[in-house]
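Note that this complex is displayed minus one protein chain, with the remaining chains in position.
A and B are the chain letters, set down in written order, and residue numbers restart from 1 in every chain.
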Amino acid sequence: MRRTVGALLRKELLVELRTLESVPGMSLFAVTTFVVFHFALNRNSVDGDLASGILWVTLLFAAILGINRLFVADAEEGGFDGFLLAPVDRSAMLVAKVLTLLAYLVVLEIVAVPAFALLLLGPSLGGAMPGLLVTLALGDIGVAVIGTLVAALAVQTRARDLLGPLLALPLLVPIVIGGARATSPLLALSHPTGAPARWLLTLGLYDLVFGLIAYALFDFLLED
Amino acid sequence: MYGKGLRALSIATVAAMALALALVFFYAPLEAEQGFLQKIFYLHVPLAIVALCGFVLGGLLAIQHLRTREARWDMRSYVAIHMSLIFAVATLITGSIWAKGSWGHWWVWSEPTLVSFLIVFLLYATYQPLRFAIEDPERQSRYASVFAVTAGAFVPLNFIAVRLSTAYLHPRVLGSTSNLPGPMALTFVVSLAAMALLFATLCKYELTAKHTRAQVRALRRRLTGETGAPIRRRSAAPSLQPTAASAGSATGSGA
Partner (left out) sequence: MAALEVEGLARHYGEREALSDVSLSLEAARTLVVFGPNGAGKTTLLRVLATLLRPHAGAVRVLGSSLPDEAWAVRGRIGLLAHEPLLYRELTARENLRFHARLHDVAEERVEEVLEAVAISARASEPLRNLSRGMVQRVAVARAVLHDPELLLLDEPYANLDPAAIELVEPLIGAASGRTRVVCSHDPGGGLAEADLVLGLRAGRTVLLRDATAVGPGEIAELYR
């Protein structure tokens, strides 16, 4: 299993490095969206709830871009058949794709969070970093799991670019709830506090439940 | 024949609904604060409960489909979700009317049930487009089942998450159902039973209609001697595979 996941991951990262079709787009989209928010909200700096919301919504929509492209190369170039013919555990594809999407999200955040701090965020990030990292990590896992499941569902349909987001966004609402609520006190202008444990717990549980569900259901999406 | 018990079920439903309406209008006392408008509670909450159970049921039926790969489970799952979606829309509408009546706004974010329903509705509204977008019927059924299971698991989780997020903002506007006085509780239970029967009856009607249509198609094919591919429009609904035997026999493919 580990060997298979390793082989798949290498292939994913090679294709991404060769085509650069996901990560640069996602990152650029995030930065551009911050600029759009500045003009749309007519604010020079945001904090607290507003900051938290803008950050999470932007990350979410950028993630959707990555989700849309996650299985496209495989679907179009017969990659599924090649994998399905191999004597390997098929769940390896789920694990590999989740890890890939997770990697994309991490790179996205490495670009987007400093950009956010630079362009829009009022209070400084310094003290908020540990809490923010944990929250983002938990949120990313959830987005990666649900994103992979939804991407696999949508890729075989005719309207995949449209159905993907429509399926993903409601399923990701609890992650937005947990993530934004947890981040909001971190970014407060006065008396910023740590991320409330309740929301981190919610995120963690959601990740766990959907991780298990995805693991149980994924094989059904691959076979015929 | 597929429609066994349909008449009995319909009669029971009509009776239950009549009883519920009678209780609502003549038996249940007027609520102190909200007056007559409060009676919409006997419509809104049963609709909500039945819709939610219907969605979860759709997920359970889908699990059965994935396990056995028999088309009839997918058909049942499809009908359950389809019907629950209609009930969910009705929930949103009645909830909105109630909110307007009690609070003056057509929509309130502070009512977690309503908000959760909106999210659930938005999710399940993609069920039929998803099915329609997959042409291969086998794959359509399989993917729809995966969706139904995921969404079915999502429903309770979503409710918990939304309730957590609104708990600290405002007190519940529309009141909880946990401590109802006697007459109200009775009326509520009867209304709930009537709604559940209505759901079951409507589902059964739809399933019977689909089965019958599939049998007619099979018979027609046998009569005209066609063996080639029937030209069917792309459809979001699952298709059944009545065998030539079941199309001809009186007992049919059964439930």
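FYI, contacts are C-beta pairs under 8 Å (C-beta built on N, C-alpha and C of every residue); 3 or more make two chains touch, one makes a residue touch a chain.
Remember, it's a predicted structure, so these values are computed and weren't measured experimentally.
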item	value
Absent-chain contact - pick from A:37, A:56, A:83 or A:206	A:83
Residues from subunit A at the interface with the omitted partner, ascending	3-4, 6-7, 10-11, 14-15, 18-19, 73, 77-79, 81-88, 223-224
Touching residues on subunit B - with respect to the absent chain	136-138, 217, 227-230, 232, 239, 241
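We adopt the following convention: only the chains that are shown with their structure count from here on.
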item	value
CA centroid of subunit A to CA centroid of subunit B, Å	32
Complex contacts: residues of subunit A adjacent to subunit B	149, 153-154, 156-160, 163, 166-167, 169-171, 173-174, 177-178, 181, 198, 202, 206, 209-210, 213, 217, 220-221, 224
Touch list for subunit B against partner subunit A, complex	66, 119-120, 122-123, 126, 129-130, 133-135, 138-139, 142-143, 145-147, 149-151, 153-154, 157-158, 160-162, 164-165
